[in-house]
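Let's turn to chain A:
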Amino acid sequence: MIYLLKLLAVLALLAGTAGLAAAQGKVTLGIVTSLSGPMAAPGKFQMNGFRLAEEEINGGGGFALGGSRYTLELKAYDTRANPAEGASAMQRLATVDKVPVVLGELHSGVAAAEAPIAQDYGVPLILTIPTGPNLTEQGNRFLFRVNANNDQLTQALAEFIARQGWTPLAFIAWNNDAGRGGVNGMKKLLGDPKTGYVGYFNVGEVDFSSHVSNIRAGNARAVMLLMDEEPGSLAIKQIRDAGLKTQLVGTLAMGSDRFLKRLDAARLEGMVQYNAFPPNADMPRIRAFSERYRRKYGEEAHGFAAQSYDGLMLAVAAMQKAGSVTDGRKIRDALAAIEHDGVIGRIKFDAKGQAHPPVYVTQWCADGKRRILYPESLKADCGAG
Partner candidate 1 sequence: MLKLAAVTGLTLALFAVPSMAADQPYLIHVLVLCCLYAIPAVGLNLMLGYTGLVSLGHMGFAGIGAYTAAVLMVDAGLGFWGALAAGLIAAAVAGAAIGAVCLRFRSHFFMIVTLAFGLMLYAVMNNWDGITRGAAGFPGIPRPGPLGPLSFGSLQDFYYLALSAALFAFLVQWRVVRSDFGRILMALRQDERLAQARGVNAMLYKTGVFALGSALAGLGGVLHVAFLRVAAPATFSFAESINIVLVVIVGGAGALAGPALGAVVYVGLPEYLRVASEWRLVLFGVLLVLLMRFAPRGMAGLLADGWQRLLRRSP
Partner candidate 2 sequence: MSAFAVRGLVKRYGGVSALSGCSLEIDASGIYGLIGPNGAGKTTLFDVVTGITQPDAGSVTIDGREVTGVAPHRLARLGLARTFQECRVFPEFTCLDNLMFAPRVAGNARGAHVEAMRLLELVNLARFADEPAATLSFGQRRLLELLGVFMLRPRILMLDEPAAGVNPALLEVLSAFIQRMYRERPCLFLVVEHNMEFIISLATEIVVMHEGRVLERGSPEAIQSNPRVMEAYLG
């Protein structure tokens, strides 16, 4: 018995010295996302992005900071699109798990409940998906948003649509924060006379027939679909099957091969969508990311994943720059000043914590590939979008 104890002690000592020799540390970062509930499907893309970044950093032996190396561990909590659950998760990450940075979230209302707690405990919160513009208007110094917000997204698209003369523009939109935010943003930018019928539907409703009829009866030149992949594919099917030939405008969820698999090239041809990240663009950073993503998950990269990947990389860069893996305030200051070349573009936060990544407009070609139409400087033909 005593012999056994001695042996254990020796082993423990050995393990301890080995650890010291490598000066290896571990940093746990907090993730808030939707693993269940109505946002679980986009939540998966978010986690994919985080996991890919984690794997990459840990695969290279962790990141260097002040002479030692740190590996990453992610502590992910499910917030189920519910503000109270988001606040609890944030509280737990900040005070029980004591993480230096929290990333993620999909739902603007939930993010709004998490942000004040980030401020309370001085833990930076890096959002990678929520688009509600007013989130970054609350004077919260610990809140950062990597992705473009609704106003930024619609800015690019509205400009493009106005130039194409695709007005009046009708809508079929999810009656949630993303859908309503998109409609309100476009209305503000285009002005009333240029907006047509607005058809809202609740999450879980899938019969769009009355919206399709109303759009046919109206004089809209184009229909914008503000929703996720699944209802999006149904909406396009119902629109095209009804024989409606209107120009289609979609979100980043509708510019992917995965989306094509749900439908077919004939139904999609000519449709344009805004995108934070064209996975096939002929740009080294995008190509490298897309390949890694495909290798790990066996499918085309998703914009939400790219934004989240960038968010995690940004957090690591900020910790390195701050010289701390524990001091949230120092990391915050580093984030505020950082300039980071991410997959989705150059990320630099403005005074309100909002980044300004480029927004693309891509279009489906007849062969099931996509081209980039906007911004002008990056225009590229079928196969690049």
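On the choice of candidates, all candidates are chains of the complex that A comes from, given by their letters.
Here is the rule we go by: a contact is a pair of C-beta atoms (placed from the backbone, for glycine too) under 8 Å apart; a residue touches a chain by one contact, two chains touch by 3 or more; residues count from 1.
The shown structure was predicted, so the numbers you read here are calculated from the model rather than taken from an experiment.
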Inset, instruction - Can you tell which one of 1 or 2 makes contact with chain A in this complex? - result: 1
Inset, instruction - Spell out the residues on chain A that touch candidate 1 in their complex, using ranges where they run on. - result: 35-36, 77-78, 80-85, 87-88, 91-92, 95-96, 107-110, 112-113, 115-116, 120, 132, 134-135, 138, 175-177, 179-181, 184, 200
